[in-house]
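Supplied in structure tokens, the structure appears directly below.
Yeah, one chain of the complex is gone here, protein chain that is, but the others are all in their spots.
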Amino acid sequence: MASTSMIDPVKRRSDFRKVVTPYLYLVPAFLVMSVITFYPLIYQVIVSFTDFQTKDLLRGLASENLNQVGVQNYVDILTGGLPVQNFEFFRVLTYNLWWAITNVALHVPAGIVIAVLLNTPGLWLKRIYRSLYILPIVVPPLVVATVWRNIFDEQYGAMNQFLTNVGMLFGSIDPVRIRWLEDFTPPIPWLLPNGPLTLAYYAMMIANFWLGWPFMTLVATGALQSIPKDLYEAASIDGASGYQQFRNITVPLLRPAMIPAAIYGFTLSFNLFNFVYFMTGGGPARSTEILVTFAYDLVRNLRLYGAAAAFSVIVFFVAMVIFLITNRLTKATENIVE
Amino acid sequence: MKKQFNLLISLILISAFVLTACGGGSGSTATGEVTFWHAYATGSAEEAALTAILEQAKTDMPNVTINVLQVPFNDIYNKYRTDVASGGGPDMFIAPNDSLGDDARAGLLADITELASGKLGDYSQLSIDGMSVEGKLYGVPESLKAVALWYNKDLIDTPPATTDDLKALMEGGTPVSLSYGCYHHYGFFGSFGGEVFDDSWKVIADQGGVADAMSYLNDLYQISVANGWPKNDSDGLAPFTEGQMAIITNGNWAMGDYRKALGDKLGVAPLPSGPGGAATPFLGVDGFYFNPNSTNLESALEVALYLTGKDAQTAMMNDAGHVPANTTVEVTDPLIQSLLDAFETAYVRPQVPQLGNYWSNFCGTDQVFEAGVPAADWVAEATANANK
Partner (left out) sequence: MATYTESKQSKNPIVRFLTMNTSREVGGRELPLWRQLVLQVLCIAIAAEVLFPIMYIITLSFSSRETRPSSLELFPKELSLTAYKQVIDRPTANPVTFIELLRNSFLLSVGVGLSSLMVAVLAAYAFSRFKFKLRQVLMVLVFVPLLIPAIGLSTPLYLLMNSFRIADCGGAIAISPFASCAQGLGRVMFNLRDSLWGVGIAMISTALPFAVWNLKGYLDTIPRELEEAAAIDGADTNQIFFQIVLPLALPQLAVTFFLGFIGHWQEFALPWLFLTQPESYTLSMTLYNMTGQYANSVPWNRFAAMAVIVALPVAITYIALQKQIVSGLTSGSVKG
């Protein structure tokens, strides 16, 4: 009875330890992050309300003559008031989303098909093919972009030469000289009503396809190997055709692994800086510009630091919305599988 | 080779004595460390020549350590500005005077009028003007650059002298690599009698030849596209040096590469003149600019004077095709002499802020070439925008 009023000090100490321990474990990470992540974040938010320029770099926020411009930067970005040619925020945003979605929509099915192909029992040289198919991931993105830009070059590009050879098979003599990365006229005029897609977009889709499906194949292979073979056995005894087996066994069981991979691929494509910047630099007149390449342009070339900070904040909110949506998608599919 | 090397050494020794006599100091007074940046492309003739000169500098200026950093051309201005603005940066950097005015006004370049007074007697007045903004000197000039017409003597005997000649040549099928772009176009404006600025730096491009020049250039552009010929100097380098193109228009910074490939077959002429007169390409001056944050400005100036001195410039002229700003350099190369003649009519690049109006409004040339906007309309709209 007496113990209720006098709690054992040892127990109290161990209770205290239990409560504090998780926070102790988090201290190193948060210490580091508060200096190099949260402080710069807050700094950027403050800068986004000013007209920070090169001259302010020395003293930073303490610099004299630093104009506070309120939400002018945000307004400028959203309404096209920046002193930048060819930039319309909503066009770039829709293009960025379209770019990421079409890339994933192309890579995931291709990855699955190739993974199924590689998974055929008894296929010769399987291990060699598997090692080979990883290679696109391994090449540095800068090199990939430069090589593909070369391939789509108007004069020396491999693509035009290949098309010329194909044309010669059908009897045409003239060399093919498609100006992939410079041509303004969109091949499909109505696609993307608020900003037509130029030829450069298609060139980049082809190049990024080369880069993108190996990862999907990798993930799909891993998932395929965890599908028990008896399911296929039972299905074939029941008389199901190969295609039916694919549709009813493979696809549903791949889904829990492919959905996160698709989301990861979407995020990668959405933020694909290296590749886009070095292949087209934003494309003819910013028609292939994505949000991150424009952010880099703002910081490095145009040096409009205030606008760049505001732009980063806007991109952050866009990313947050996408994150929430994909999170809900993942949770939804997990529920379905269970 | 060895004889020339010995000659070079004796020349340098002699000039070292001469310099000390003139400077009144005790030999080279440069001490400490001097860091400078350059943007010469890796592996180009300019870069190779600079490296050789710096090797020589180790003997001539033993008390100073020269640190060199190469930065790609599209990044050197940004890198310099960001570093200097945040308190660092090199002691000096060498670059064309493209944005001298803006940088000087932004306080990113040191005013060396006092520091360099009396030391620049050997340099042409034109080049010193090119390094000055509103009467104050901001750099030590190194060489002059402008766009000219280069041709392969094997493929074409006489270069086109007029704009009509050039057009006829291209229509006749002679492969020509023209460099399009707002920088390169300026020369042709003069050929058609067009002026972009008036005396008070208001944009008057819609009055007179600029629209004609643009329309002429558009015709040439369509011919280039139809034949699949290169449309900028970088794409044209390989075909021209491999002998597939008869003509290329480019600045003389590429002369070293052209000469290395074509040797005696290389010829140069001014850009074609036209109904309005001679061509007026931008005349740019390359020079060394100094960092106001630098703690070793005097030594940096010494190094800059050495690198733009007679011997260094002779090497740059012979190996890299630079047209020296230093008037004491003996010009024996007929190509250089032709360039100097061509530069007579060139338009000295202004350092006023209004030049920005040209770059901001007249560089969207794809509107005319690709999107099909008529040249006159485009020029009128650009002028209106520039004068807002």
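By letter and in written order, the chains are A and B; residue numbering begins at 1 in each of them.
Methods note: a residue touches a chain if its C-beta (ideal position, glycine included) is under 8 Å from a C-beta of that chain, and two chains touch if they have at least 3 such contacts.
The model shown is predicted, which means the values in this text are computed figures rather than measured ones.
> Tell me which residue among A:Lys55, A:Arg130 or A:Arg177 touches the hidden chain in the full complex.
Of these options, the touching residue for the absent chain is A:Arg130.
> Among A:Val143, A:Ile188 or A:Ala234, which residue is in contact with the omitted chain in the full complex?
A:Val143
> Considering the entire assembly, which residues of chain A contact the chain that has been omitted?
17-19, 21-23, 25-26, 28-30, 32-33, 35-41, 43-44, 47, 57, 60, 114, 117-118, 120-125, 129-144, 146-148, 150-151, 153, 155-156, 158, 161-162, 210, 214, 218-219, 221-223, 229, 232, 236, 256-257, 260-261, 263-264, 271, 273, 278, 291-292, 295-296, 299-300, 305, 308-309, 311-312, 315-316, 319-320, 323
> Footprint of the hidden chain on chain B, which residues?
Counting over the whole complex, chain B touches the hidden chain at residues 40-44, 47, 51, 67-70, 72-75, 79, 82-83, 86-90, 233-235, 237-239, 241-242, 257, 295.
What we mean here is this: only the chains that are shown with their structure count from here on.
> Help me check something: in the complex, which residues belonging to chain B touch chain A?
75, 78, 81-82, 85-87, 106-108, 225, 228, 230, 235, 239, 364, 366, 370-371
> How about chain A: which of its residues touch chain B in the complex?
Contacts found on chain A: 54-58, 85, 154-155, 175, 177, 179, 182-185, 284-285, 300-301, 303.
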